[in-house]
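Only one protein chain is missing from this complex, and each of the others stays in its spot.
Our next item is chain A:
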């Protein structure tokens, strides 16, 4: 029987596989996609100091290291169920059933849709799908697009589309309804964006982040925010306009925009139509934890981590024997944090399987997760550290509870 199955060959899964192989574990890596690298494959952005983070290059480096170690990586394989039986883990896929002593879930994140009339028309896609088409398959999603949803992910992908020579006519808010929630409220979106203002080469937004420390200034900021948006990489970012409808008969032909009040109400008479042939919807990312949910692992919903996450410790163990997690399944963060979590998970697994892992190297790996987090260029949620502390408290409560039961 294998020592370890890793589900997901993104930054967390591949880093874990490499670390575990270096410690002599027998591993199988499974991924649903056709190429290894996960969401790394789409990423391309400039870091402070002028270095570019090229995700394709990073995933190539990881794949080469994995190749040199002779790792068994099965691509295009979907896992539909997992079960623990007689102390080992069974992984049911659309090909065959695999078995191992331990299981690492590194399944990443999924994208949430936004609800706008017309969102089911052909030509509407998630912003991540446009990223994969452009950066991985090198196919233009269309000639001219509109992005609905103003957040860290949509801004980063807008820039990537711009670099690829695809026109983005606007990034605008979704209309206000029960599904779109705070992502449709200009003041809320402005607050969320202020902490990433360093990404925007716009004097207005940079100035904004310094001035808008109090509620009054924020209110003034959104009130006076230019109705036609602030240009970022030549793309108008519209915080005071919402897409109220996606237009088209058989496919996307355009969107109808309207000016909204600071709290997201449509001002009637302000409607205008912009022509476009594709629309990206960006409802944000949430941890893709469905497999963990099948195991009976406790879950906690933590907004700062992007949704419901399986209970785990800082060394990436879950309360279930032999089950570990790493990467965005534990909360939405960047690829570098995912890699450091993958390394930590692999060390914990090797240790639990009886390999000689020094306590110091495990605690150093845990420390590196925190330092990578503090140095991160992009933070998907400004209070991610608060979210991590909440989860740690839940873990401690759980551990204490268990001890009480045993006594």
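FYI, a residue touches a chain if its C-beta (ideal position, glycine included) is under 8 Å from a C-beta of that chain, and two chains touch if they have at least 3 such contacts; residues count from 1.
The criterion applied here is as follows: contacts and distances are computed from a predicted model.
Q: Given that one chain of this complex has been left out, which of "Na(+)-translocating NADH-quinone reductase subunit D", "(2Fe-2S)-binding protein", "YIEGIA protein" or "Transport permease protein" is its protein name according to UniProt?
A: The chain we cannot see is, by its UniProt record, "(2Fe-2S)-binding protein".
Q: Could you tell which one of A:84, A:270 or A:308 touches the chain left off the display?
A: Going through A:84, A:270 or A:308 one by one, A:308 is the residue touching the chain not shown.
Q: Taking the full complex into account, find the residue in A:45, A:89 or A:119 that is in contact with the omitted chain.
A: Final answer for the missing-chain contact: A:119.
Q: Of A:294, A:358 or A:399, which sits in contact with the chain we cannot see?
A: Final answer for the missing-chain contact: A:294.
Q: To test your reading of the contact rule: which positions on chain A touch the chain that is missing from view?
A: Touching the chain left out of view, chain A contributes residues 32, 78-81, 92, 94-96, 110, 112-113, 115-120, 175, 177-181, 245, 283, 286, 290-291, 293-294, 298-302, 308.
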